[in-house]
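Part of the complex only, each chain left as placed.
Letters A, B and C mark the chains in the order given here, with residues in each chain numbered from 1 onward.
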Amino acid sequence: MTTDRTTKAGMGPGALIHIGNKTEAPLTLRVIDYNLEKWDERLIHNIDQCRDYNNTDSVTWIDLDGIHDPVLIERIGVQFDIHILVLEDILNSTSRPKVEDFDDYTFVTLKMLDFKGPSGELNAEHFSMLIGKGFLLTFQERPGDDFDEIRERIKASKGRVRGKDSEYLAYLILDVIVDNYIRVSERFLDRIQKLEEIVLKKPNEFTLHSILSLQKELLDFKRSVDPLKEALNTMQLNCNKDNRKYFRDVHDHLVYESENLQIHREMLFNLQNLHHSILSMKSNSTMKVFTIITTIFVPLTFVAGVYGMNFDNMPELRWEYGYYTVLGGMGLLVIGMLIYFRKQKWM
Amino acid sequence: MTTDRTTKAGMGPGALIHIGNKTEAPLTLRVIDYNLEKWDERLIHNIDQCRDYNNTDSVTWIDLDGIHDPVLIERIGVQFDIHILVLEDILNSTSRPKVEDFDDYTFVTLKMLDFKGPSGELNAEHFSMLIGKGFLLTFQERPGDDFDEIRERIKASKGRVRGKDSEYLAYLILDVIVDNYIRVSERFLDRIQKLEEIVLKKPNEFTLHSILSLQKELLDFKRSVDPLKEALNTMQLNCNKDNRKYFRDVHDHLVYESENLQIHREMLFNLQNLHHSILSMKSNSTMKVFTIITTIFVPLTFVAGVYGMNFDNMPELRWEYGYYTVLGGMGLLVIGMLIYFRKQKWM
Amino acid sequence: MTTDRTTKAGMGPGALIHIGNKTEAPLTLRVIDYNLEKWDERLIHNIDQCRDYNNTDSVTWIDLDGIHDPVLIERIGVQFDIHILVLEDILNSTSRPKVEDFDDYTFVTLKMLDFKGPSGELNAEHFSMLIGKGFLLTFQERPGDDFDEIRERIKASKGRVRGKDSEYLAYLILDVIVDNYIRVSERFLDRIQKLEEIVLKKPNEFTLHSILSLQKELLDFKRSVDPLKEALNTMQLNCNKDNRKYFRDVHDHLVYESENLQIHREMLFNLQNLHHSILSMKSNSTMKVFTIITTIFVPLTFVAGVYGMNFDNMPELRWEYGYYTVLGGMGLLVIGMLIYFRKQKWM
């Protein structure tokens, strides 16, 4: 079941409601708490338990898998003093990627992208993140993510993460997400190149459908990438000086993908033109063959028709070898036409 | 009856005149006055009655349904000390969406959009709003709006509205209007997707008309959305700090719709190309079938013509089974041509 | 007679010369002088008479109809201490719309647009305006303008004009000119919609010419509107604070027209595509009919050819009802082909 924006429209602000695909999956709330000295990870069932982690020296990462329970989101909102509009954006899986600075926290929302299933459709998962002093809240639509490597690094105290703040943790997460965009982009390139081969070798009616659907998926990708690019630029300007380099790096990757995207769109546009031209050339050249066949037989048929006339006085008809002469003449005519056509480059 | 801009052009500023569709509907003037303690709502018939609500602690929302009476608008103008150019914009249903800051008030004008009637044409209603200290004036072309839920919330003291200023009330109204844009946008998407199906399955002459008219409606939509986006950005920068988050939120929604609009326009453009390609492919493939039929019969007819010649000396004509031999030869020729054509992928 | 820019090119600055259509019309120099107390209007023949109006409290509007006399322009230049480059722009009817601030005055040059004659070609008249302290100089190419209403208002002391400065008078004039742009724009829309009807109903070769010439007129319109938009924005920023609202209003109207222009251009572009598609569809469907006729008769002709062969042994020829059988067979063949073609949606 899906609640769409239309239902939401007209409800006024302040009425928290989930917009997106409903799932029956149970929600899980996982807390990781760490600093240079200690590390703790557990699943909790009551948001009040978070209170223990609040206001401590450590960085607390609270990760909620499943955003279809407005009541829970609201209670988290109360617990962390989150603005009502932010809660709405967390619950609204159609909201636009953005970064917003509030007094006590920075809010980030974006799409996690990958290709799902064997047919490989582009799949966008709504992801939100609240970066506060000493805590990081992340909200995903579905369980399962690509952050296990980060969790592992924290646990094993690999790299710098244990000695850094929650903003650095946010960077690690953004980096993983944006790296996935690269995979998506490369997959698009693969598909465009496959289409190119098809167009050059054996274009057909379905190629057009594929081009159209790829164009639409690229538009979807664009809708995720372009606003985020802008948003991360803001992030990079407002974050702690220590972390600026990192966010600038993520921003650079995104700019790179955005340029690639533009290039892919252009390639697809060129491909569409090429497809049209090749199909029309093929069609023309086939028609030409048929037309040549007709054109060659039309004069022959005329000659046969002449000698099929019933005039009393047609001397050729009486010649001993009239029939063979005419057949021979026809043969010469065909040869002459073929030579002439070829000389004129008409065939 | 309609007074259009052309009539107005040349009349000079200062001559208040209504530009737009005339209606016979009676004007209603509804006043809602509230603060944290009290609430009052009534219909009034004389603009002087507003004076009682002026200069009090409470927020006064004066809502005029029907803008076709310049005299009334002028009296409101005098009452609230409104600039003559603002009054002109209120009366002019063709004016461009904008936000203007004056010393004592902020003026907002925009279009309320929905789809009207069974055929579902895009319908734009001119809407103006004057946000002053302690009062909010709204002007609509026709009675009936989507603000009842807001009125209900004020009455029932639901949410924060009773404790907020008139700017917050303006936000609530803008939020409802912009949420309607989302519905409009989704309706456009529906129609594009239906057209896509038609183009892929059975494109015809009328599909082009539909694409053209959808393109024109999207241009109309764009004319409402894009200037407003710009205007709300100004609003967000100039409003009270407390309300900034809210206006930023509305602005974000509008940016989102503006991006969608751009994507819809692009989808429609792609669709138009696709339609052209598919129709031309269909037409070509039909013509090819007819041409193949002709091409196959032309050599056969020639052969028949040869044996219809009247030469005295044509030995084949005398053969016992000459006729059947020729018929058989023709059959082989047809089969040969079909095999060859298919091998060459010409059919 | 026309002096074009090419003649002017190479003459160096400082050589005042009129560029544009020459007219034999006599020049008229009309002076209106007013303030709250007094009003005076007269035609003068000697620019020196202006001196009386200079340096007084009143606003002096000097309106020159006809700019083809460089000597007069130069003398006005001396009288009012106008920069040589400004005088060149006044005389040059090909100069670009712009607003320039000088120490003692603001110079505005633009095009007055309307449709002229029964065929309704877009007609641009060069108009310049010098706004100084207490005076306003206006320069038109031809006698006759749309400012009579303004003159009437000044004379009758209607509205605020008598109590305002020369900048406000300039605003009134700009407002009239820009309002005319709206009429021009609506006339364009009319013509586009008429073309649309023609394209949808009975497109022909001449439709393309009309589209092309409309495209060119829109480009001319754009050349007048877009630089002026930019220029009026500067004007609005630099004018007296009191008049800012008014110039902002004119600027808004111009932005609106500029957007409309863009939309009209896009509509025309879409229309061109539509025209191409519809013509090609019509042409294809006509050709298909002819091809179907041929395709149906080709097999029939073949059958007739077969029974026109002269073989001695063709038993069917001897059958009593052979002829009728064959005719019937041909009829069945036609019906079969028609049914098959229709089933395949080929016709």
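Some notes on this structure:
Operating definition for what follows: contacts are C-beta pairs under 8 Å (C-beta built on N, C-alpha and C of every residue); 3 or more make two chains touch, one makes a residue touch a chain.
For clarity, every value in this text was computed on a predicted model and none was experimentally measured.
The complex is a homo-oligomer: 3 chains are shown here, and the full assembly described by the structure file contains 5 identical copies.
Assume only the chains that are shown with their structure count from here on.
Chain-to-chain contact here is organised linearly: an open path runs through the chains from one end to the other. In this entry, chain A maps onto chain C through a rotation of 145 degrees when their C-alpha atoms are superposed, rounded to the nearest 5.
Shared residue numbers account for under half of those found at the interface formed by chain B and chain C, and the copies are therefore classed as meeting with different residues. Put simply, the C-alpha centre of chain A and that of chain C have 42 angstrom between them. In chain C, the positions touching at least two other chains are 308.
Contacts from chain B toward chain A in the complex involve residues 146, 149-150, 153, 158-160, 172, 175-176, 179-180, 182-183, 186, 196, 200, 245-246, 248-249, 252, 255-256, 259-260, 263, 266-267, 270-271, 273-274, 277-278, 280-281, 284, 287-288, 291-292, 294-295, 298-299, 301-302, 305-306, 308-314, 344, 346.
Residues of chain B touching chain C in their complex: 4-6, 8-14, 83, 85, 95-96, 98, 100, 102, 205, 208-209, 212, 215-216, 219, 222-223, 226-227, 272, 275-276, 279-280, 283, 286-287, 289-291, 293-294, 297-298, 300-301, 304-305, 307-310, 314, 316-323, 326-327.
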